[in-house]
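For this depiction, one protein chain was excluded, whereas all remaining protein chains were kept in their positions.
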Amino acid sequence: MLREHTFDLPVRYYETDAQGVVHHSNYLRYMELARIELLEAVGFDYAAIEAAGVLLVVAKATVRFKSPARYGDTLRVWIRTERAYGARIDHAYVMKIGERIVVEAETTIASIDREGRVQRIPRELEIEEE
Amino acid sequence: MLREHTFDLPVRYYETDAQGVVHHSNYLRYMELARIELLEAVGFDYAAIEAAGVLLVVAKATVRFKSPARYGDTLRVWIRTERAYGARIDHAYVMKIGERIVVEAETTIASIDREGRVQRIPRELEIEEE
Amino acid sequence: MLREHTFDLPVRYYETDAQGVVHHSNYLRYMELARIELLEAVGFDYAAIEAAGVLLVVAKATVRFKSPARYGDTLRVWIRTERAYGARIDHAYVMKIGERIVVEAETTIASIDREGRVQRIPRELEIEEE
Partner (left out) sequence: MLREHTFDLPVRYYETDAQGVVHHSNYLRYMELARIELLEAVGFDYAAIEAAGVLLVVAKATVRFKSPARYGDTLRVWIRTERAYGARIDHAYVMKIGERIVVEAETTIASIDREGRVQRIPRELEIEEE
């Protein structure tokens, strides 16, 4: 599985709030998009994984909002898989505008079945810790 | 300042996602609502604070997603101010459906002015640590 | 099938925009909620209808935004099924704050199968024109 991925994400006007900056809840959406783009960059199809009965749900997220992003800005989004083993996947994220850091974050993803029971992630998604 | 507050929040259909559960990004919105309801429960008006040039922005959020919420569920949202001093306010949150915990979270709010410079929170918002 | 339904919908802070009013796109979400509440008020379960292979999709919407709604306001939402026959359901909506009209709208819903082909709505949803 590809370990890291970087892509550009232009801020959309309707994602900004009354202070003119991207509403902080949207960064969780950008992070979800980053996970999907990372999967797809190596030929995985998230819909297919889910159709096979593997639900990848966010169990924990920690986000540090360092500076604002505005309409007209383009975020450079970096995601890295830190660990993918057993029923758990850990990711780290950094979003920047130029050299300025906007967001740093980590998430833990849990792999469950349709009844909500923990289950191993598909073997081909695994990444051993270094 | 009121230290804690509890209120009921019915899940709205359009806040659920392809898995039929509340999309995890929405809990950051529920937490924002909790902060505003906590302020208003003691007669503060968030719009007035902002009009006075005090912007309260989320600097950090940690959220543990323990179990899902669905359309038809009503979340009982509890928020508590842990600390409010200097240019920083810390909150803790628990959301439950009945006795089942859905989300546990903490945030750190920073108080800034319109130019993004750190500034003290209004005196009347302060809560000393115990 | 129940022909009309009325319910109260408090505006949530995070549904307002940079002008401090409910963002106009949210009224389409309120209208979707109204359709679901109308169905459920007579014992239909939208998820069950969909599980049976009947997808009800919005084919057309006309919305007149007459006046704003703000955080703190509660909308009284009225919905009425104007026609439900063949593969099509027409609804009308009025949302008010007190006597003041906020939104008037109409939608046409199309009934399709999973391949996107037009199909009749379930018999029990039908309402003949008067």
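Letters A, B and C mark the chains in the order given here, with residues in each chain numbered from 1 onward.
What we mean here is this: contacts are C-beta pairs under 8 Å (C-beta built on N, C-alpha and C of every residue); 3 or more make two chains touch, one makes a residue touch a chain.
Please read all numbers here as calculations on a predicted model, not as lab measurements.
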| item | value |
| --- | --- |
| Sole contact to the chain not displayed, among B:4, B:17, B:45 or B:124 | B:17 |
| Absent-chain contact - pick from C:59, C:87 or C:127 | C:59 |
| Where the unshown chain meets chain B, residue by residue | 14, 16-18, 20, 23, 25 |
| Where the unshown chain meets chain C, residue by residue | 19, 24-26, 28-29, 32, 55, 57-65, 67-68, 116 |
| Contact footprint on chain A, counting only the chain that is left out | 12-14, 20, 29, 32-33, 36, 47, 71 |
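Here is the rule we use: only the chains that are shown with their structure count from here on.
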| item | value |
| --- | --- |
| Reference chain A; chain at largest CA-centroid distance | C |
| Separation of mean Cα positions, chain B and chain A [Å, integer] | 23 |
| Inter-chain centre distance, chain B versus chain C - centres from mean C-alpha coordinates, in Å | 30 |
| Residues of chain B touching at least two other chains | 29, 32 |
